[in-house]
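Yeah, one chain of the complex is gone here, protein chain that is, but the others are all in their spots.
Up next, chain A:
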Amino acid sequence: MPQLQAFYFVNQITFALVALFTITYVMSVYVLPYFVQLFVTRVYITKL
């Protein structure tokens, strides 16, 4: 099983960490605040 052979460990960890931090960054800077703004807007609209 290639994932268990030692030649590729650094490649695997690099890819995993890059993907992890990229996803975390994009979600926390772009995606999740969009929904927060949407829900807050709905609260303000219903309380006018």
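To be clear about the criterion, a contact is a pair of C-beta atoms (placed from the backbone, for glycine too) under 8 Å apart; a residue touches a chain by one contact, two chains touch by 3 or more; residues count from 1.
Here is the rule we use: contacts and distances are computed from a predicted model.
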{"item": "Chain left out of the displayed complex - its UniProt protein name, from \"ATPase, F0 complex, subunit J\", \"39S ribosomal protein L39, mitochondrial\", \"Translation initiation factor eIF2B subunit delta\" or \"E3 ubiquitin ligase complex SCF subunit sconC\"", "value": "\"ATPase, F0 complex, subunit J\""}
{"item": "Residues in chain A touching the chain absent from view", "value": "5-7, 9-10, 13-14, 17, 20-21, 24-25, 28-31, 33-34"}
